[in-house]
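Rather than the whole complex, this shows some of its chains in their spots.
By written order: A, B and C. Residues from 1 in each chain.
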Amino acid sequence: MANFKGHAVPGSFFLIVGLWWSVKYPLKYFHQKGKNHQLNHNYPRLEIIEAAVRTLFSVIGFLAEQFVPDGPHFHLYSEDQWIKMMNWQHSTMYLFFAASGITDMLTYLITHIPLGLDRLVMAVATFTEGFLFYYHVHNRPLLDQHIHSLLLFAVFAGALSLFLEVIIRDNILLELFRTSLTILQGTWFWQIGFVLFPPFGTPEWDQKDHENIMFITMCFCWHYLVALCIVVINYSFVYCLLTRLKRHRDGEIIGIQKLKSGNTYHTALLNGSDEE
Amino acid sequence: MANFKGHAVPGSFFLIVGLWWSVKYPLKYFHQKGKNHQLNHNYPRLEIIEAAVRTLFSVIGFLAEQFVPDGPHFHLYSEDQWIKMMNWQHSTMYLFFAASGITDMLTYLITHIPLGLDRLVMAVATFTEGFLFYYHVHNRPLLDQHIHSLLLFAVFAGALSLFLEVIIRDNILLELFRTSLTILQGTWFWQIGFVLFPPFGTPEWDQKDHENIMFITMCFCWHYLVALCIVVINYSFVYCLLTRLKRHRDGEIIGIQKLKSGNTYHTALLNGSDEE
Amino acid sequence: MANFKGHAVPGSFFLIVGLWWSVKYPLKYFHQKGKNHQLNHNYPRLEIIEAAVRTLFSVIGFLAEQFVPDGPHFHLYSEDQWIKMMNWQHSTMYLFFAASGITDMLTYLITHIPLGLDRLVMAVATFTEGFLFYYHVHNRPLLDQHIHSLLLFAVFAGALSLFLEVIIRDNILLELFRTSLTILQGTWFWQIGFVLFPPFGTPEWDQKDHENIMFITMCFCWHYLVALCIVVINYSFVYCLLTRLKRHRDGEIIGIQKLKSGNTYHTALLNGSDEE
């Protein structure tokens, strides 16, 4: 869908997923360190819900690309020519993300599926997105081509990071790196929409101006810096929240123990050392 | 052999090998987890047979390229020019896969050869295939070049995955990834045959149409999705089969033990915990 | 700042950092081997000071690019055109290095930040530098383009090495490799300044001469050889210094012990085995 909406919709999807991950992974990380059994028990359920939502997003995207008024409506070929290749390619991208979502669900539902398959299929889905985009933007004006090719950096770096996670699982840094790249993809889709299809009647950008190219390149870096900051802020926010919750809970426990035995000093000491 | 058969034959070879691997690797994986000594004992024999068959395939391919009616019949140079370079290049590809097959056999037959050499030579063979293809398709029409260059993605990704297996051996995910890429190669060879040399009198494809390029790119992604599905289905199929076989066998053992001692409850419990 | 100073300033920054690292990393390495608790205790403080200095450097660079007489003074866009894109791009580079410096400080100050984030953000900063340079030098004369593109080898190799350090931390070889590349960057910035903006009234270089290109390519290799030598010399220098200091200190201890118990032979033996 070569219009503002067609970039805003996937952009929002990636942004939501990215922001959720920037909360989920720190949460998982601190709970694993604190050996919190409650979350470790509920964690697979959380993953399954997330994967279901991602699958739903992808299916919605897939159907939207097919059934927009000028879409192909599942017709692929007629009268000696291919119908709406653009929409079909976008559909294919959504299809792979749906496959990735389903694999994620299966990995946590069925125990005999090896861990890491979820990351492998997600890496494949991300690579496919970049792969199709790469052949997608030939024969376009210079700025259009450049702004899409910048997206490929985020996409391929994400695919590489995911592929590394197949081998090095549960590394918080790789997970946060991927999260920041997902947020970058989200915001950059919005940026593409604003540049190529100005929504509020602002004048169009000169597609051949070299200065525009230079600004857009730099703007991409700024987007990533913002994405990194979001990840760091959410990470710290999760840490503070967990620490406060822990203190509150410990306070209650200590209070109860006070009533029981009066021996609080030793307990507080234990909790303190547990916290690090 | 620039015709339909010349693509169908290697395509079938890759497809057979890929399908076999999609059964073999899950089989090995579940037996290793279950510490099944019977298969672990017979496993080297299985590998040697497989390697022998692959070597045979490669030798057949090699000889076919040499002795087809318009082949070079082992003549390389005469009257100041090279003879049938195309066939010679294909022969070379088969030669490397034959070398890989022989190395596989030797690795399992001779104990002093370090494990991993089989994967290294297979990586080299796969890389060589891609390397020769890369220089192979210059000066061809656009679609011809594009459809072959897509094959290179499957080939080089396979070579990379194999090279990783030299260091990280017996990783089920890398093995399944390689398997899916091998199936992709197989089906894509068939697709190339159908597109460039339509076998059933269907009209030829317009080699310069950009829409054709776009469809073929997308079609490649669909092939890979199908390959992934085949791998997952065969993996699940093997799991179900092994579980059923195990229950059947355990049932017999339990029956025997019932006759012997009547103490069945404890045995069933043990088997149950073994199954996970 | 497209003049001699604009290359000498960042060159000096990189050179200072590189030289400092070529002392710091050997120091850390020998102390970790010797299990010297004094340095291990003070080490975080050292890192924080270094990161603060690097942040300061980056902020100075950032402000300099903005407030030089012909700089943008924080104006980005006016009268339908972008203002001083060159300076803005350089500012962006400095901004990322400032972010890297701040992350370094935070990593050592706040215990709940995972180790390795500092390297990840530094890798991102280095990659961004290369990324912006890559799109920076289009439409320039041949020699200008070539001399900047050589810089990219140092930059991207450094980014890759840093990314590896996220996973393989505290590997002295990766640290020394990165150090040598940082020194190379420093000296190469100076070289670019001397070639493109000869400071002492020497004649300008012919930008299209192929011989100049060949010399500059070779010159880049020489710079790296010199950088390697500097790293090796400083490494040896640190080793000798530490050994001498140790002997001196041990001598004192032995002297004291002689006075105390006369049992020196055993102590010297222990120190000797400690030294290896």
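Going forward, contacts are C-beta pairs under 8 Å (C-beta built on N, C-alpha and C of every residue); 3 or more make two chains touch, one makes a residue touch a chain.
All of these numbers come straight from a predicted model, not from anything done at the bench.
Within the whole complex of this structure, the shared sequence is present as 4 copies, and 3 of these are drawn in position.
The rule is simple: only the chains that are shown with their structure count from here on.
Think of the whole protein's Cα atoms as having one middle point; the chain whose own Cα middle lies nearest to it is A.
Chain centres here are Cα means. That of subunit B falls 47 Å from that of subunit C.
Subunit A and subunit C have Cα centroids separated by 33 Å. Residues of subunit C in contact with at least two other chains: none. On subunit A, the positions that touch subunit C within their shared complex are 29-30, 153, 164, 168, 171-174, 176-177, 210-215, 217-218, 221-222, 224-225, 228, 232, 235, 239, 276.
Residues 81-82, 85, 88-89, 92, 95-96, 99, 103, 111-114, 116-117, 120-121, 124, 128, 131-132, 135-136, 138-139, 166-167 of subunit C are the ones touching subunit A in the complex.
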